[in-house]
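All protein chains but one are shown in place.
To keep things simple, chains are lettered A and B as they appear, and every chain counts its residues starting from 1.
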Amino acid sequence: MKKYLLKRLIMSVITLWAITTITFFLMHAIPGNPFAKEGKMPKVVYENLQKKYGLDKPLSQQYVIYLKNLLKGNFGESMKSRVETVNDMIRRGFPVSAQLGLQALLVALIFGPTLGALAALYQNKLPDYISMIIAILGISVPSFIMGTLFIQFIARNVSWIPIGGWGTWKHTALPSLALAMMPLAQMARLMRSSMLEVLGQDYIKTAKSKGITKPAVIIKHAVRNAILPVISILGTTISNLLVGSFVIEKIFGIPGLGMFFVKSINNRDYTLIMGTTIFYAIILIVMLLFVDIMYMFIDPRIKLTKEGR
Amino acid sequence: MKAEMEISRDLFEKASFEDRDAEKIKRPSIKYWPDVWRRLKQNKLAMTGLILIILMCIMAVVGTHINGYKYYEQNLNLINIHPNSDHWFGTDELGRDLFTRVWYGARYSLIIGILAAAIDFVIGVLYGGIAGMATRRVDGIMMRIAEVIYSIPYLLIVILLSVVFSTAGAGTSMFVLIFAMTLTDWVPMAILVRGQVLQLKESEYSLASESLGASKGWILKNHIIPNTLGPILVNITLTIPRAIFAEATLSFLGLGLQAPKSSLGTLANDGLAGLAVGNAYQILIPAIFISLIMFAFNVLGDGLRDALDPRLRK
């Protein structure tokens, strides 16, 4: 296990380095520069700015400097905001995105498997159809449409729900729900099929025949076994929720990391692009590792000697 | 030594016709694919999906020629017309016929989805196949590389790439979008193929075939390919909607196809504005078609997975 973890750790560092390098050079290949503006910028001013952000040095040197700073945990100064550093922005944006993502995850975790289990228990009956309709909607409606519809039909008509912005828990209700739809649907579908499979297994039949009442069977045996596939997609789900929330953040005007990322690209704010991308990558990698370990706790059959994911 | 091995005739008895049949496999042998098809046909939902996809494809080709408008043709005197007998899906903010634009958009959405899936397929099968057939060492390195690529946040890289390439000259072309989307998306396919190849290479029946004198090529053709194709097909049917979805999301961020070309995603994005002023059809119609395509591919994929699963074979 130690050996495995060590190996994973080394792989993670290599991955991070690869992502940093790719992003760094990709970003400098993007046309446009962060200081372009209408009208003339005096040469001295332009040079001052270039010097301030180290853009006057050769690219390879900039790269080395960036890596050094990164090792110290310093993402640098934002090129657009004169108010905050990239670290400040991430420190501010991540808790927002994380809260949104985790609330969405909670919603998805509560309702997704429940709907899926109900659908399996009442296969080809009304609950099955209802939950599968929800699941199909969740998978087939893009989040920007879902978010807009939520605002139009829910926020406008329910007075205590604010339209957008960030602040109280009320602000988080709709975006969390909109964000949760996709993973909720995925989980419901997964849960339904794995539950159907488990329900057909001999041990459930045995348990039933031993006189265990139905709800007890379901909870004790079926659900616990059927939920394994749901947990296996948890890692990608969490990272999707964190990374993929920028559409929702844009629609609801939420100051999360995703919004920073989109803005930073529009503004060619090099340091912020790097900062957000690398930070996202770290989250993604940590989550994947976390889920692997978690999976081991739940399913004793899985030993962490297996390679890869 | 000359033992009395005289075999007398009465040691034998005449076989009856019934006995002869006992050796025979009673059930007619069912070929793999017709069998899959037979099971797929029984799945009503999957068939609905398949029919929908076929209909969409047909309409994507002919739909733009049906009511006599061009996708770019504007009539600024007839803007925001609600659906009527002339404009079946109404007109947009520039007075363009939405019926024509929806099918034009569906064409691009489908092309993007299908091409992305095709590229994923080619790269994934090649990479995965090579890794699976290669030595352990090479395999390990190839898989590590694939994992690194897969750890790059998908949408982030798509956005970055489409910005890099779309501003390098020609505007956001369809190929830039597809390239950006497939850059990281082929990895699951490669991992899947590699896994299958590894498993099958070692499997007892290919070993058996080999010891029975079958050539490698024969094994590949008769065992490995058919058995890998199933999961690959399922993966493809799920890649297509994912690409269409990603394209729609990019449209929302202004990185979609260059106007006046349209995809269902750009149409929905254009329609957002209509929602607040009572022109909800401008977003609902494209949204419905996106959803229909997603629905169709997803249920078909699910159906295929069930149909291919040999454990369900009865």
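The rule we apply is simple: a contact is a pair of C-beta atoms (placed from the backbone, for glycine too) under 8 Å apart; a residue touches a chain by one contact, two chains touch by 3 or more.
Heads up, the rule we're going with is that contacts and distances are computed from a predicted model.
Trainee: Which choice in "biotin carboxylase", "ATP synthase subunit a", "LutB/LldF family L-lactate oxidation iron-sulfur protein" or "Peptide ABC transporter substrate-binding protein" gives the name that UniProt lists for the one chain left out?
Mentor: Looking only at the record, the undisplayed chain corresponds to "Peptide ABC transporter substrate-binding protein".
Trainee: Just to verify: which one of A:L102, A:L121, A:L196 or A:L289 makes contact with the chain not shown?
Mentor: Among A:L102, A:L121, A:L196 or A:L289, only A:L102 touches the chain that is not shown.
Trainee: Using the definition of touch stated at the top, determine which of A:N48, A:Q61, A:Q123 or A:T206 touches the missing chain.
Mentor: A:N48
Trainee: Considering the whole complex, not just the chains shown, which residues of chain A touch the missing one?
Mentor: 31-34, 36-45, 48-49, 52, 80-84, 89, 92-93, 95-96, 98-99, 102, 106, 148, 151-152, 155-156, 159, 162-168, 224, 250-253, 255, 259, 265-268, 294, 297-298, 300
Trainee: Over the whole complex, note the residues of chain B touching the chain we left out.
Mentor: Touching the chain left out of view, chain B contributes residues 72-74, 76-77, 79, 93-95, 163, 166-167, 170-172, 254, 258-260, 270, 272-279.
Here is the rule we go by: only the chains that are shown with their structure count from here on.
Trainee: Just give me the whole-number Å value for how far the CA centre of chain A lies from that of chain B.
Mentor: 25
Trainee: Which residues, counting only chain B, touch chain A once they are in their complex?
Mentor: Where chain B meets chain A, its residues are 140, 143-144, 147-148, 151-156, 159-161, 163-164, 167-168, 191, 241, 245, 248-249, 252-253, 265, 268-269, 272, 275-276, 283, 287, 290-295, 298-299, 302.
Trainee: In the complex of these two chains, what residues of chain A are touching chain B?
Mentor: 11, 14-15, 18-19, 22-23, 26-27, 29-32, 136-137, 139-145, 148, 152, 189, 239, 243-244, 246-247, 250, 261-262, 265, 273, 276-277, 280-281, 284-285, 288, 307-309
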